[in-house]
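Below you'll find the structure I mean.
Removed: one protein chain of the complex. Kept in place: all other protein chains.
Moving on, here comes subunit A:
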Amino acid sequence: MFKTLLQRELKLALRRPAELVNPLVFFLLVISLFPFAVSPEKADLAKVAPGVLWVAALFASMLTLELFYRGDYEDGSLEQLLLVTRAPYLVALAKASAQWLLSGLPLVLISPLLAGMMYLPDDGLLPLFLGLLLGSPVFCLIGGVGMSLTVGLRRGAVLLGLLIMPLLIPVLIYGAGAVTAALQGLPYNGQLALLGALLLFSLVLTPWASGAALKVSVSS
């Protein structure tokens, strides 16, 4: 069941590749704004790099949330899916997995390139990469809860940010914290372990919340 759902999501998404490139372009654009807004100096950029890269990654993954629910909601296939499966959490989990594979993972993969643009010292590269690898699925999972709550609303997009940003702050703290610790020559496996714990925690719990929320949104 999960496999079929995931394959469907991937197939549908790959048919509109332009939309999948959008978050990557957005990520790139946001990063390239900082040298203009802050300063093009190497020292200044390197100092803010960990935080800037993480915040930009968060915004970029929020941008894609709409993509994965809105279309299905509008043409009624979300309702059909929920009627057929009787396991709404599987639908939610498939959505979140597809979203991560198609938008989260590419974001993680190009992060070293963008880190180079921000003059992030080499010591910070590995924790940034590993941190994003653990943290970006959490964005998709918690974002999925927010999206399934607001999918039936016309003003959903604005509300979505308000609902999920507060919940994503721990990811941001530990993610950027790991990079900062590595730059100071400190061990960063503690932060990564916490990110891993957050990932497992949200992997277990958020599909249930998303599934329940989907049922509420669709029944209205």
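In this text, a contact is a pair of C-beta atoms (placed from the backbone, for glycine too) under 8 Å apart; a residue touches a chain by one contact, two chains touch by 3 or more; residues count from 1.
Rule of thumb we're sticking to: contacts and distances are computed from a predicted model.
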Among "protein-glutamate methylesterase", "Putative DNA modification/repair radical SAM protein", "Cytochrome o ubiquinol oxidase subunit I" or "Heme exporter protein C", the UniProt name of the subunit that does not appear here: "Heme exporter protein C"
Among A:G51, A:G71 or A:P170, residue touching the chain not depicted: A:P170
Residue among A:A98, A:L149 or A:L199 that touches the chain left out of view: A:L149
Interface with the undisplayed chain - residues on subunit A: 145, 149-150, 152-153, 155-156, 159, 162-163, 165-167, 169-170, 206, 209, 212-213, 216-217, 219-220
